[in-house]
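Removed: one protein chain of the complex. Kept in place: all other protein chains.
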Amino acid sequence: MKLSLIAQRIEGQIIGNPDVEINGVKEIGQAQEGDLAFLLHPQYLPYLRTTKASALVVGLDFSGDFPVVVKVINPYKALVQVIELFPPPEISFPQGVHPTVILGEGAKVSPQASVGPFCFVGQGSVIGPKSRIYPFVYIGRDCKVGRGTTIFPQVCIGDGCEVGNGVIIHPGAVLGSDGFGFVKEGESYRKIPQIGRVVVEDEVEIGANVTIDRATLGVTRIGKGAKLDNLVHIGHNVQVGKNTVIVAQVGVSGSTIIGKGVRIAGQAGLAGHIRVGDGSTIAAQAGVTKSVPPGSLVSGYPARPHQLAKRIAACQAKLPDLFRKVKRMEETIKRLEGKADE
Amino acid sequence: MKLSLIAQRIEGQIIGNPDVEINGVKEIGQAQEGDLAFLLHPQYLPYLRTTKASALVVGLDFSGDFPVVVKVINPYKALVQVIELFPPPEISFPQGVHPTVILGEGAKVSPQASVGPFCFVGQGSVIGPKSRIYPFVYIGRDCKVGRGTTIFPQVCIGDGCEVGNGVIIHPGAVLGSDGFGFVKEGESYRKIPQIGRVVVEDEVEIGANVTIDRATLGVTRIGKGAKLDNLVHIGHNVQVGKNTVIVAQVGVSGSTIIGKGVRIAGQAGLAGHIRVGDGSTIAAQAGVTKSVPPGSLVSGYPARPHQLAKRIAACQAKLPDLFRKVKRMEETIKRLEGKADE
Partner (left out) sequence: MKLSLIAQRIEGQIIGNPDVEINGVKEIGQAQEGDLAFLLHPQYLPYLRTTKASALVVGLDFSGDFPVVVKVINPYKALVQVIELFPPPEISFPQGVHPTVILGEGAKVSPQASVGPFCFVGQGSVIGPKSRIYPFVYIGRDCKVGRGTTIFPQVCIGDGCEVGNGVIIHPGAVLGSDGFGFVKEGESYRKIPQIGRVVVEDEVEIGANVTIDRATLGVTRIGKGAKLDNLVHIGHNVQVGKNTVIVAQVGVSGSTIIGKGVRIAGQAGLAGHIRVGDGSTIAAQAGVTKSVPPGSLVSGYPARPHQLAKRIAACQAKLPDLFRKVKRMEETIKRLEGKADE
């Protein structure tokens, strides 16, 4: 494929030879002749001298030296578009329902769906067209899986749970495990039965080994377009709003309601029964103990408005100095007191 | 079922019509006519105006306005009792040992147990009566699973591990992975073979994607009635006491001994080779670096007695003020010194 064709697709401006032949896309550090590479981060600038890529996609602010570049507004977006020009990888298992699959009574798999070897689909469950279910997936009874959804190996979807259209669920994720609820009886705990379910709306992506508990009653809901990274924990009855992004290893305790367009960075923790307002951002490792209003930016433990948290962190770094200074002041005051009392 | 019957079962006092017909239990936000709903948290008070539930179970302190309520001492406990009045959901796979199950030599499954499709039970392993093993469960050699235990899909139980009676293990949990132990040899590490095992006592509940490492030698033990939430990590040779509750994403390093009736909140981390005394509470995200005596309440990093940690946190919030104040004091002192030296 000629570079000029690609540049047209990504609305980029070529500086250099537009007739260069491109055979594939590679990372800048590994690209060979015939590859198109992307400069996605200033960190990769040193590769400019060593890469063998035939052309480089760069941002508008690029001022480096390279024989052939394509300038675009957003190199990440261009990457998405370029990758889509090349054919997608095929699935690793045959189309259709594999003969080893066990279907419960009344389970319905669309003839356009693929269910790989060693899957289990419980009674009354439904799998929509163009969905692809990888090997070793467990789908309980009375579940719904929509259209065009991909479920990777070893995923577990518990009884009664619903997964929408265009959803991607990565390996080992668990939807519909019991919520963590007990009543104390003397020294020991009695389980509160968890009879609610999990609903995952359209276009959600769920990372590897994520756990999403079913509601005690009602629904634990992951809103349309939300993206959950690996090893995230979502407690029972949590509501995650539309287009909310939750980075790896975040934990959300039971009954918390997260608004739309929220961003939660890695390893943050949210207490139960709180609300996170629309459009808020929660920094990495923050511990959110109280509700935060829409548009908040919080960090630290306990989580505070980020500007305050930053000022506090700056103060902390100067604490040893402050202690020394206060000690000196104390001595000076003593001396002054002595003089004053003379 | 008449409301009066339910009220009798949960020892509640009806205010309103006792003859209302109840067909099921739903969350207050989704309840319809014929449903009984529960007011489990003040957060749900706004639903009082909109819910279509036919009756509401509330705490003794409830003073809101609703046509039919049942007042009880503990609404959560009442919920447990009410749910038990309705029939439990059936398992999604047939009773008995599914023909696809692979049993090693000398493995024994009680004729009253159910083992679902695509399970593996190694040589010499034993599964007790009324236990239910969901699909894709791996049980190694010489394991024991007790009576009335439920093991959800994709659980792995390594060689030689023991699981007691009435245990629940959620999907994806791993019992008996190797402890993390190495000896340094020059620049590299040599593995210390892990030949101990994991013992899970009766009535334990283990969350989804939990990992419990086998002991180097001896036993990693989860005591009777302990409850572990999702994504918890338990290192090799750890001992978890009876009725101890460990919330999601907590990590416990090797050889640490946790007492009875301890509560560890989400994302807390415990160092290795320490002791947590009986009845202690560890706050969310705490980093416990030293042993704590029985009945402790600790928080923060490094974990300190909670009252102190709270005072410190309150001071931290005022640090920017303190720095400004000390600066002003410094100037005043300088001025005073000038005067004193005049």
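Residue numbering begins at 1 within each chain, and the chains themselves are lettered A and B in the order written.
Note that in this section contacts are C-beta pairs under 8 Å (C-beta built on N, C-alpha and C of every residue); 3 or more make two chains touch, one makes a residue touch a chain.
As the structure is a prediction and not an experimental result, all values here were calculated from the model.
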item: Residue among B:75, B:146 or B:172 touching the omitted chain; value: B:172
item: Hidden partner chain, touching residue among A:104, A:140, A:158 or A:172; value: A:172
item: Contact with the hidden chain (one of B:218, B:277 or B:320); value: B:218
item: Residue of A:1, A:15, A:48 or A:79 touching the missing chain in the full complex; value: A:79
item: Contacts of chain B with the absent chain, listed as residue ranges; value: 102, 104, 118, 120, 122-123, 136, 138, 140-141, 154, 156, 158-159, 172, 174, 177-178, 180-183, 187-193, 195-196, 209, 211, 213, 215-219, 231, 233, 235, 237, 249, 251, 253, 255, 267, 269, 271, 273, 285, 287, 289, 301-302, 304, 308, 311-312, 315-316, 318-319, 322, 325-326, 329, 332-333, 336, 339-340
item: Residues of chain A (touch criterion as defined above) contacting the omitted chain; value: 25-27, 29-30, 38, 40-41, 43, 74, 76-77, 79-80, 83-84, 88-90, 92-93, 100, 116-118, 134-136, 152-154, 168, 170-172, 203, 205, 207-209, 225, 227, 229-231, 242-243, 245, 247-249, 260-261, 266-267, 284-285, 300-301, 313, 316-317, 319-320, 322-323, 326, 329-330, 333, 336-337, 340
